[in-house]
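Omission of a single protein chain aside, the complex is shown with its protein chains in their original locations.
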Amino acid sequence: MQFDTRSLWIYLHFNRLQLDLIEANVALDHVLDADSHASTSSNKLKGTKHNAITQQTNSSDNKQQTVRVTSDIPRAVVDTTANKLCQVNQVALKKGIKLNMGLASASLLCSDLQLHEYNPDIESQHIINIADYLYLFTSDLVLAPPNAIILRVQNMLDLYGGLTPYWLVIQQALNKQNVHYVAASSFSVQAAKLLALSNQGVITGSRKNIEKALQPCPLSLTDIDTKDIQKLARIGVSVFADLTTLPIAELANRVSRYSMQTINELLGKQASKVKFYQPLPHYHDYIELLYEISLSDKLLPVIRLCLNKFSEFLLLRNAHCLSIELQFFQRDHHPKTYSFNSIRPIYKTPDWLDIIALKLEKIEFESPVYALSLTCKQYDKAEVANDDMFANKSTHVAALTLLSRLQSKLGKNKVNSLKFVEDFRPGNSSKTTSIQKHHSATAASPVFHDRPGLLLNRPTPLQLEVELIKGPERIQTGWWDDNPINRDYYIAQSSDGQQVWIYKTPEQNWFLHGFFI
Amino acid sequence: MVSSFNGKPITNTTGEVFLGFAELVCQSNFTFLQGGSHPEELVRQAYFLGYDAIAITDECSVAGVVRAYTEINQNHLPIKLIVGSKFVFNGQTLTFICPTKKAYKECCRIITNARRRAIKGEYELSEWDIKSCKYCFCLWQPAGEQKLPENQQAENKAFAIWLQKHFKERLFLVAKRWLTANELDYLAYCQTLSEQLNIAVVASSCALMHEVSRQPLLQCLQAIDAGCEISQLGRATLANSEASLRPLNKLKTLYPLEWLNNACLLAKGCEFNMQELAYEYPAEVVAKNMTPTEYLRVLVEKGIKKRFPEGLNSSIRATIEKELLLIKEQSYEHFFLTIHDIVKFAQSKNILYQGRGSAANSVVCYCLEITAVDPRQISVLFERFISKERNEPPDIDVDFEHERREEVIQYIYQKYGRQRTALAATVVCYRFKSALREVGKSLGVNATDLDFFIKNVNRRDRALSWQSQLGELGIEPESSIGNKFVHLVEQLIGFPRHLSQHVGGFVISAGPLYELVPVENAAMPARTVIQWDKDDLESLKLLKVDVLALGMLTAIRKSFDLIKLHYEQSISIAEITKLGDDPQVYKQICKADTVGLFQIESRAQMSMLPRLKPKCYYDLVVQIAIVRPGPIQGDMVHPFLKRRDGLEKVSYPSEAVKQVLERTMGVPIFQEQVIQLAMVAAGFTGGEADHLRRAMASWKKNGELNKFRQKLISGMTQRNYSEAYAERLFEQICGFGEYGFPESHSASFAVLAYVSAWLKHYYPALFYVGLLNSLPMGFYTVSQLIQDAKRHQVNVLPVCINHSNYDHQLIPSKNRYRQLEYSIRLGLRIVKGLKKSSIEQIEKTRASQHYEDTQALRQLNLPRSCLQALAGANAFACFGKDRFNTRWELMDEMPDLPLFQGVGTHQSTQVRQASLFDNLVEDYASTGLSVNHHPIEMLSQAKLLPKFVCAKDLSRYPHQSLISVIGVVSCKQSPGTAAGVTFITLEDHTGNSNVVIWQRSARAQKKAYLNAKILQVNGILERGNGGVEHVIAGKLIDLTHLLGRLDVKARQFR
Partner (left out) sequence: MNPILHDLHNKQWVWTAAHAKQQQPKQTLATGFPSLDNVLTGGFPRAGMIHLNSPLGCGEVRLMLSVLRNCKQSKQTQKLFVFIDPPFELNAEFLVAHNIPLEQLILVNTQSSEECLWSAEQCAKSGACEAVFIWQPSLKHIQVKKLEHAALQGECYCIWMHNEGLLSGQSLQKPEKYTRKKYVSRGKKCQGELTTSIDKQQALSNLPLSLSLSIKRELDELNITVNKQKIGWAQKPINIPLPFINRTNRLLKRQLKYSSNNKVLSIKRASSEHNR
């Protein structure tokens, strides 16, 4: 076997990442629940997987349920496309649940198994976080989404003085992440990967040990084409050791080019092509004040200073951003952090100042501020974010500026847009939604005429003498979401000329529901 | 113009007097996914509300009408049924209703045309269809209910004028009032239109359901139709429940009186009744210059000479005369002649067939060679021929070889023409699983949850309803969503879903069929089905001929062919039965050595055989009928056995009952007996008994059976039977419901069961070749059949590229005692991934010269996968290389490249040889069986197994001894017939051992129970009467992991 001797690699396989994340969340919820005595988290009964049903059923009696300590709950992640369990926690393993088990047999074995649907996006997101953290300790990282990171060790050995001290540091860093992983080292990426996936994880620089560990690893876990894996299996070649007995030169005529390349990489005859991960640098700035300030409006000039630096930074990179964070350090109290958002991507100081000033008015400090910092976690290249809400250029800047201004003064949830929902129930046909960047144009869904402009949030008993002028329109529907109505609607007019929308219930009670403004 | 109805002039209908109401536009659930009620419910409700008439106008269909008609007839409801159909044409909705028979024929023709133009399930009405409509009334709903822009108004007007031109006074405008948002404006528009064009307006609810309570179900159906959740339907559904049959006083407040009266008057003008539809037989089957009666007589006399060459005894002659008289009285001659004609064709083509059914087991049918059941053997069946007083139509199903039935079908089409022949429909209904799935989807339950529910609900569990089982699985029935879910599923079960083609029921008529019933396209190309199913045809007294396919007939015919080839003996079913009951054959059956036999090969049958110990033909008839869920659920098996073994006294409550039940020891086993009991013991009339029979068949569908309960019990108590006896009988009837098996069918099946047993006994190798070449059929896999063949000392040869054909072959050879012996050479058909055409090519080239190496095969240019598959099956073993090296050679793509073609064998390095274990795995992977190796044998040889007892050695151990067995889990059954018990079959290299696991043990050892592929069972050997051996499981140990160890071991030895 001939390894690409230039480099030693470590493959980190996070084999139950989503499950780890879920359990961490549940644990957090649990702590919060204990604080607030209001259990709103996970649902009851053994059937738990039937979220669709049970969540609806138990929303009312949520409070009576008790949440079990998370570590007791057998839990698994299901790959719904294959209908198999792909991650299983310790408790479940003890109950006989196995990886790759079908859903039905799993639930027969263990009726209180808590199931979650596998979502590779969650994992892919999270390994970026892990990579960002590891980046503090090691320089060459390769992301292998959804659940692996590859480290190039070679160039770190001198820095750390050998593999053992290096691995110790990395291990400590990984432990802080609270996730399970299998790590394996080898002189090729493919081989390291195979070792890690076959659970043969050892961190060693010894070629002999690596080779020995590789022998029983099944080829089915490598990147070789599935078709070729099957072909090889049917000539008795199914583990790494078998591969070494084959005349490799003759193999080239028998498997795909891609498989051949993988095999060569695996045997260390060819180097893998990898793309190293470059974390996006954040912007962070910290300014200590010359004297302490306790009035918020007095802070504005300092903030302007900060912003000027920031906008220069962005200008250099031809970038802009949607959100920044300001942290105010108070003399006797904890620092206060506020984030400021813009609807449209901006970078200029006055634009930010405009938004910040409005919010700052409301902020009161417990004790004088001695320092502040500005952080921007994400910024984008300027040309990327050009599509927005309004196609027309002349008004869209004005409109976006206006919205940012209104939102920062009144609060984000006070400025909304309306959506029309096709539903027979009048109370459901309008929906307030937050303003979105990409508004789909109103679909040409037919609307009913003769619908009032204003609707009472809660209809009130009719106390007005009116004359019926049109009707009835019977609306008797909505049984499926437990919000049924059964009403006969009429348009009516008062002697004042007010037109109102009223309805009669089957019990012959009349209610006022809207005004034809 | 003075108009009149029924001769009476209408003097004044100014709208002051309410004349009554008729619903003229109404869709049942036969407008699939649009109607929310059964036709029966609609007519019942219309009667209840006091309507004068109701039209069932399903969309381009009359499939639901017969149900409505039957409901009215059976209950003598004083309401008129109008036949009609709704169509959507260019966005306009038209409903045609049929005032006369001529109009009905016209409507059927229009539906047929529209249906035949489109693909299955859809239709396409053309302008011509409307224009050519001379008799139907046309009810028009102008388009634009939601939106009425100017151009739509103009279009409507033009369309109205066009319609008026063709329909004249037969055109009416439908006013629908559903209390929806923009409806008043639309109605005002309709009124204006009617005034402008002078078209009368009729009021209608355009009902989609019989009652307001069906609204949720209807919305659920709409969601299923749209393929979304109900909540996503938005406004594309009903705003309320007004699309139902509404009370008269409500209608009076909604519509002007005149519109209501118009509907009533229009209904009065409709006189067509379904009763008028009379069936006319095709004339061709009768010879010229003879009446059907005469011709049938001629044929029967001819048959007598052939069937009874030694002459008739007087009792059989008397029976024949009695039967012929009955046929004449009921004018069924055509029916017998038609079937006779079909079987004659089959005979001429040497296609094996066998008739069954109540009429099939008559001497007349024996003489007409429709059946091979010799009446002398089953003399006891004679009296139960077509019963006149029961008034049920004659029932003859004919089974043909499954591979050749198509020839028979083509013959029928060709003889009677496509216009006069079509298959009956089968109304495919929602059953529990489909209903659960669809309702679940529409309520937004996710698919994996639904799969979970479906997999885990045991429908056979009688103790726990599926509703409660769902509760156990996590759906709280009391919760709001659970309640809806359960309720909707309950309602949806039994709803028709689509029309499919009946397995083989042909309707043949004298004239074009589309004048009788609409014909539409089936899923199969060039097949057409009528819109009615078997029950509907019976209701209208139309006859159908069942042409069915049966795999066992193919197997038997192939065996016969082999006998002819190798033994030069011609043999037929009738000849075998004529030989009389062969004790040797029955001995084998009693030992439950019945793998591969017809009907008596299942695990349940096999465990019953040693207890029932059939010794004659009629015992087999009973055996086949008794091991059905019906009799077992009705608690009839054990009393029968006890009485037969003399452990229980046989007694009859009356002489009449004795007549009926004597042949089955006083225990009702056959469906016919139950019907007869209802008649003799409870005083049912013939017609009532026929209803009972049909209700039994459709019991699950609509719970019809309970209607008969009171009548049956009071009828019996009146005739001095004890109430307990009556109750028990009713329970038994209910048990029969789903699965009841008629004696007439069992009798025919028993013949085939016996013939297959006879073949297996006398010509085992040959029988297996015939059977294996007729797969897929029956219970067992190729592997299991081959194992069984080997146990019968049949030598099995593996597949070989130079010796195997597509089919399995019988190879004669001399054994060491110089006796002729037959082996089975496995055919290439068992190699997975091999196309028949490739095999044919291989055979063709081989005819001139045997293949010498893989290169010779490469030159055939077969698909690459094909050679790989052959190599995997070790078909190249004759070239002297093991399969790994052959495959390695074949993997090389070089010789396939144009430049290197024909260069000769490309020498390549050897790879390692396949070990025994590798070979075993490969055998299973490529052919599903291993001729030479068995995993248990190999594990045992590798000394990986603990001490255990082989299947063949079980008999050496005494009853109740503690033993352990090990085997591959080849079959796992938890039949509903035995609550809480699972049967597991463990296969080792010597045979099968039967393990019984009680639910409690299974639950406690779930892991092994569910997952094990190789299982060790420690338990107690139980030997029941008749020598049935079972191992009652105590401990279950999963040994599957040993296979992996075997692999490792095999590698170490290489």
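First chain written, first letter: the chains are A and B, and each begins at residue 1.
Keep this in mind: a residue touches a chain if its C-beta (ideal position, glycine included) is under 8 Å from a C-beta of that chain, and two chains touch if they have at least 3 such contacts.
Keep in mind that what you see is a predicted model, and the values were worked out from it rather than measured.
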| item | value |
| --- | --- |
| Contact residue for the chain not shown (choose from B:124, B:185 or B:490) | B:185 |
| Among B:261, B:559, B:594 or B:854, residue touching the chain not depicted | B:261 |
| Residue in contact with the excluded chain [from A:159, A:315 or A:469] | A:469 |
| Chain A, residues in touch with the chain not shown (by the definition above) | 389-392, 394-396, 398-399, 401-403, 405-406, 409-410, 414-421, 426, 429-432, 435, 439-442, 447-457, 460-461, 463-465, 469-471, 493-500, 512, 514-517 |
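As a convention for this text, only the chains that are shown with their structure count from here on.
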| item | value |
| --- | --- |
| Touching residues (chain side chain B, partner chain A) in the complex | 146-147, 179-184, 215-216, 219, 230-231, 234-242, 443-449, 451-452, 455-456, 473-476, 479-482, 484-485, 868, 872, 884-885, 887-888, 891-894, 908-909, 911-912, 914-915, 918, 922, 925, 1006-1007, 1010-1011 |
| Parts of chain A lying in touch with chain B, wherever the complex brings them together | 45-54, 56-58, 78, 80, 83, 96, 103-105, 107-109, 117, 231, 234-237, 242, 245-247, 250, 253-255, 421-424, 445-446, 448-450, 470, 472-477, 479-482, 488 |
